[in-house]
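Take a look at the following structure, please.
Let's turn to chain A:
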Amino acid sequence: MNKYLFYPGCSMEASAKAYMESIRAILESLDLQLEEIEDWNCCGATEYLGINLIPAYALIARNLALAMKQMNAANGTGGTHTIVTPCSACYLNLAKADYYMQERPVLGEKVNEALKAGGLHYKPGALDVRHLLDILVYDVGLETIRSKVVRPLKGLRVAPYMGCMLPRPDYKHRWSDHEHPTELNDLLRVLGADVVEYPLTTNCCGGHMTQIGPETAFELIHRLIVDADARGAHLMATVCPMCQLNIDAYQDEMNHYFGTDYHMPILFFTQLMGLAFGKEPDELGIGVELVSSRNALAKIGVEVPITQEPAGPRKKAEGLPMPRRLSRHEEGKEAMK
Partner candidate 1 sequence: MTEKKQERVGVYVCHCGTNIAGMVDVEELAKWSAEKLGHQGVVIARDYKFMCSSLGQELIEKDIRELGLTRVVVAACSPHLHEKTFRTAAQKAGLNPYLVELASIREQVSWVHTDRVVATEKAKAVVAGAVSRVIENEPLEEIKVPINPNTLIVGGGIAGIQAALEIANAGFHVYLVEREPSIGGHMAQFDKTFPTLDCAACILTPRMVEVGTHPNITLLTWSEVVNVSGYVGNFNVTIKKKARFINEELCTGCGVCEEKCPKKVIDEVFEAGIGYRKAVYIPFAQAVPKFPVIDKENCTYFIKGTCKACEKFCPTGAIDFKQEDQLINIEVGNIILATGYDLFDARRVSNYGYGRFPNVFTSLEFERLSNAAGPTNGNIVLRDGKTVPKSVGIIHCVGSRDRNFNNYCSVICCMQSLKFAHLVHERTGATVYNFYIDMRTASKAYDEFYQRVLEEGTLFVRGKVAEVTDVARDEHEKGKLIIQVEDTLIGKQRRIPVDMVILSVGLQPRHDAKEVGRLFGISCSTDGWFTEKHPKLDPVATMTEGIFIAGCAQGPKDIPSSVAQGAAAAARVLDKILQKEVALEPIKASVDQKKCSGCRICNGLCPFNAISYIADDNISYINPALCQGCGTCVAACPSGAISGTGFSDAQILAQIDGLLLRTLEVEQATA
Partner candidate 2 sequence: MNSDPFEPTIIGFTCNWCSYRAADLAGTARMKYAPNVRLIRLMCSGRLDPTFVLRALSNGADGVMITGCHPGECHYIEQNYKALRRYLLLKRVLQGLGIEPARVKLVWASAAEGAKFVAEINAFVEEIRKLGPLSWGKDEGGKLKDEEGNERSSFTTYSSPFEEVPA
């Protein structure tokens, strides 16, 4: 039994609930045990580090300190020093805090001073921070995964989308490459899927730009979807709640902005693993995505239950109408005038 400390991260309880459900569903078949860190808090996601370094690192390091405490308590009873997280942003933050606290002792001291207020302490380097994909590919192993496949995803063309936060900066040299890593491709191939060559696999999905500069985010989402579509993918597979959210929830707006009509579902890789392991869609949180994977999964004979009303035409807003955003198409026309 492989046992790991587990840091789920906030998304797992909200927007990426489906991710968590699918992880739970596949754990047993893989003989994995994830021990959740007690009383964990938000990692600060992508922005906080840009605002105030010490509190941001302290926020992250609190989780590391809690994990270390848990590890020490369990020591002697098969304790592990590996902490696993399924979220790319959480993974990056935890790894970054661990790395810089070690690299810059002054920072480490200050962070620990802050942690002391809560009676905590983190010794940099004490934990091994890893992403769930890393664990599945390198610890569980592709052969073990292959042996659990009962429903190969044959005929399903998948674009493997790893996102930008997982492979870079790779503090501990965990990935095969930083621009074109192959881990996700390999894993999906083992599930029997037709993996399309997807060179944008480590491009950015726009992150929180959807909130502060939607046009930029739309451009980035557009690139990803256009290329996945051009390469004949039925759906995209991701390892990151942020990527999933952006491509899924903002696809409609992106289409609207560019005057296009793409329909590219995006699922978590664990959901696809679950399907391959013979689990049913409702056990894996499939069907709650906004861009439905119904048509895509029909290719492998999986029927996705309708859990919500199709989006349908946009409801008319109440109150006074807002001016419509200019699409790029129209912007060009404006300039011509």
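These made the cut because all candidates are chains of the complex that A comes from, given by their letters.
Operating definition for what follows: a contact is a pair of C-beta atoms (placed from the backbone, for glycine too) under 8 Å apart; a residue touches a chain by one contact, two chains touch by 3 or more; residues count from 1.
Please read all numbers here as calculations on a predicted model, not as lab measurements.
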item	value
Chain A: touching candidate in this complex (1 or 2)	1
Partner candidate 1, residues of chain A touching it in the complex	177-180, 197, 199-200, 223, 227
